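Every protein chain except one is present and positioned as in the full complex.
Moving on, here comes subunit A:
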Amino acid sequence: MMTRRPWYATVLMYAGLAFFLAFLGFPLVWLVSASFKSSQELNSLAVNLIPAQWDFSNYAAALERQNLIPAAANSLLVSVATMIITVLLSMPMAYALARLQGKLRAAGTIWILTSQVFPSILIIIPLFLLLRTISLNDTLLGLILVYVTFTMPFTLWMLQGYVAAIPVELEEAAEMDGANRFTILRRVVLPLLAPGLVATAMFTFVSAWNEFFLALVLLQSPELYTLPIALRSFLGAEGQTQLGPLAAGAVLATIPSLIIFGILQKKLTGGMLAGAVKG
């Protein structure tokens, strides 16, 4: 028999949720607010969420000065390509890692964990020399390959957890019905793995979208700069910051990421429900 939740518990729950959302959303709200403030207001002691005078010039400055639109296009290309390649490669590898037993699996696990230990600063010079040797330094393709290499261990680790959660009995039942290994993967595992794939894709996209250091070092031509590199141009020597244009640029940079999240999140929820029913 179900007991009815008291009204005050519901109120408290929604109040808590509202507070949590406000807490999470405040930086974004503040960023949007700052992007519409004049430099005088940004440099005053007044703490206004609503700008005293709406100033749109920051957006014009952000777009004009630092070539944000070409940079956003570069970021989008790099992030989407990284996401697709990583997911495609991770999928079979994660399955193997989750289902295989023995020394190979142990070695794979150790490799994944070890590869997470090294900071990128340690390997950037050999990586740069390697890319130069194959004529891929200062190209977006080179950057994509590097991002895939850096993201892969974690996505693999993440995805193999999702594979492990799929009951092996389902695969055995399909085998009994005469399905071969490929059919099992395609018809049984892949649909159940959808939420994991979406989560992995989101993680990979955001990692590539926000990455700064590798892009800074590996890209030399200004026309290839990604968004974080373009935004960094608003920070000067001696801590000088063009706060208004930087905030405007950051708001613009957030939009594609939010759209991708919006699209993928629906798939994530749908996939989770599908998995739950089948499980």
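Operating definition for what follows: a residue touches a chain if its C-beta (ideal position, glycine included) is under 8 Å from a C-beta of that chain, and two chains touch if they have at least 3 such contacts; residues count from 1.
As a working rule, contacts and distances are computed from a predicted model.
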Legend entry - Identity of the absent chain, which is to be given by its UniProt protein name, from "C-type cytochrome", "Sugar ABC transporter substrate-binding protein", "Sarcosine oxidase subunit beta" or "Transketolase": "Sugar ABC transporter substrate-binding protein"
Legend entry - Full-complex contact with the absent chain, from A:Phe19, A:Phe56 or A:Phe212: A:Phe212
Legend entry - Full-complex contact with the absent chain, from A:Ala18, A:Ile69, A:Ile121 or A:Leu258: A:Ile121
Legend entry - subunit A, residues in touch with the chain not shown (by the definition above): 39-40, 42-45, 61, 65, 77, 80-81, 84-85, 88, 121, 124-125, 128-129, 132, 135-141, 144, 186, 190-191, 194, 197, 212-213, 216-217, 220-222, 224, 229, 232-241
